[in-house]
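Here is the structure we will look at.
Yeah, one chain of the complex is gone here, protein chain that is, but the others are all in their spots.
Per-chain numbering from 1; labels A and B assigned in written order.
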Amino acid sequence: MSDRTLTLQVNGRPYTLEVPSGQTLLETLRESLELVGVRDSCGIGMCGTCTVLVDGRAISSCLTLTAQVENKHITTIEGLSQDGQLHPVQQAYIDHGAFQCAYCTPGFILSTVALLGENANPDDAAIREYLAGNLCRCGSYVNILNAVRACRTIDD
Amino acid sequence: MKIEGSFTLEAPIRTVWDYLLNIEEMSQCIPGVSALETIDTKSYRGELQIKVGPIKAAFGGTVTLLELEPPHRLVAEIVADDRRNASQVKATFTSILKSLADGTEVTYTIDANVRGRLAQFGQAVAQSTAKKMAAAFGSCMQEKIDAGETA
Partner (left out) sequence: MSFELLQPDSLPGALKALAQHGDEAKVLAGGTAIVLMLQQKLIAPTVLVSVGRIPDLAYIRSEPDGIHVGPLTTLRDMERSLVIQTHFPLLAQASGEVGNIRVRNQATLGGNLAEADYASDPPTALLALGTQVTATSLRGERTIPLEDFLIGFYTTDLEPDELITDVFIPASAPGSRTTYLKYRSRSSEDRPCACVAAIAAFEAETCTDLRVAVGAASEVPQRLPAVENLARGQALTDELIGEIAAGYADNIDTLEDIRGSAWYRTQMIRIHVVRALEELRNGRR
């Protein structure tokens, strides 16, 4: 009902927007900013396709009101590449064929970036635990695991 | 979903039956019921408000008595909807009365089909809400019966 004007920091750029108070971050990113790498699927925070990073932490944008993240740094899949170069995690997913339909891929890649931000050398158990909340219905899990292993600073 | 339970009243079976069939009196004992109207001898219209934590439901609908076997068994059909939560309930209510040495046991079975938003709320909450309502209903009925006897 009541729209409010707020400023979002998305992928390093400020955006000033009119947002209905009940709008989710998922809706704002897709509809107002056309960042369609953020995807809607389960709508209850379980599948991970709407994952974005807020101040470096992975969250479900479907369970977040846009007003909650005003002035925080939001990263979507569109914000990972720099100067035309893919992020190393993006490149690793390509190198390992870590997707089929790729609907889940942006969420997986962002979760991986958050994981590596917390722990540069996660063991397999840590990777599995961290990515357990991202679902891939094509079943590319083995290749996803291989891609994440390749991103560790000490690769085995 | 199926909801079952029972309570015991300290009164002879015939008295309990008569009180149960006095719909206007009886409905005052169901927590949250209001605006009861008689449509005909077998059907009634009314509203029922239920609150579970932050979630409020307000059902409006009809109750129709389908089978009456005095003083042992009654079957009623309940059809109601809640516009705010876009939900519908269709339920069959069966109650069986049994004479005990010192009173009457009332068992009830509600076979409910819930559709719409409230459906996701699930069995656990519905069962427990029904149990609490039945307990409140039972003690209210007992009071009415006791008051009736002394009056």
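Everything below uses one rule, namely that contacts are C-beta pairs under 8 Å (C-beta built on N, C-alpha and C of every residue); 3 or more make two chains touch, one makes a residue touch a chain.
The structure displayed is predicted, hence computed values, not measured ones.
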Considering the complete assembly, the absent chain touches shown chains A, B
Per the whole complex, from A:N11, A:T28 or A:S60 the residue touching the absent chain is A:S60
Contacting the left-out chain: of B:I55, B:V79, B:L100 or B:A135, that is B:I55
Chain B residues touching the chain left out here are 52-56, 84-86, 117-118, 120-125, 127-129
It is residues of chain A that touch the chain not shown, namely 1-2, 4, 20-22, 24, 43-46, 48, 51, 57-60, 62-65, 67-68, 111, 114, 129-130, 132-134
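To be clear about the criterion, only the chains that are shown with their structure count from here on.
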Here the gap between chain A and chain B, centre to centre from mean Cα coordinates and rounded to Å, is 50
